[in-house]
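Apart from one protein chain that is not included, each protein chain of the complex appears where it belongs.
Right, chain A next:
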Amino acid sequence: MRARRVLEICRMGVINYADALKLQEKLVLDRKAGIIPDTLLSLQHPPTYTLGKRRTDNNLLIPLSDLKKIGAQLHYTQRGGDITFHGPRQAILYPIIALREMGLGARLYVEKLERTMIELSSQYGVRASPGKSGETGVWVEDRKIGAIGVRISNGITSHGLAYNIDPDLRYFKHIVPCGIANKEVTSLKREAEVELPAEDVVQDRLVSCFVEIFGYDSTVWKGSDSLVVTKGET
């Protein structure tokens, strides 16, 4: 018999990358200390390029001085993975969860993140699949629709996944996304034949897919106005 799993979900709206990072660092410490339960941040970023621990900045194709002109920031991070872009209308989920309590290692965790995005895609009639070996992420044929970059520190996760609902895909032209050349980036808007509901509905659905795939028993939803609505789910 396993303990009841609770997930606290915080809808953050559009927040700065650096602010989100600071918040995650605090939450990771709190989670490690057992002060908070598993927590999921659901948010979007203003136009931001990020690099992983290996600092593969050769995959940024424009000079740093041009970033401001296109209205984007650049951040170096400690997550795994290569260069990527985050921007409005791209759904970001940052799960801060204790992997060991779930009996998960990095590989299974990442697989479940992939499945979360694949499940969401299928709900709008889009057939997505995990990448080939070494190409973590979620693909529609050979077009990338979702990316993953995770940090595991003392068994607690941070960073997470980015799913393209309908971001401005032109920003991806300035990088070699995830270091994989000659592959397109796509979005749910491009791939779906059905009309999509409002973006926040799609993003909430993505969160629900996460909850189901990770097997949480109940969720507590929090908005940025700190309203706490408790929902019990089987």
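In the analysis below, a contact is a pair of C-beta atoms (placed from the backbone, for glycine too) under 8 Å apart; a residue touches a chain by one contact, two chains touch by 3 or more; residues count from 1.
The criterion applied here is as follows: contacts and distances are computed from a predicted model.
Considering only "SUMO-activating enzyme subunit", "Cytochrome c oxidase subunit 4", "Glycosyltransferase family 39 protein" or "Glycine cleavage system H protein", the record for the omitted chain gives "Glycine cleavage system H protein", by its UniProt protein name.
Across A:105, A:125 or A:223, the residue that sits in touch with the chain not pictured is A:105.
Only one of the listed residues, A:42, A:116 or A:136, touches the absent chain: A:136. Remark: the residues of chain A touching the chain excluded from display are 2, 52-54, 78-81, 100-110, 133-134, 136-137, 148-155.
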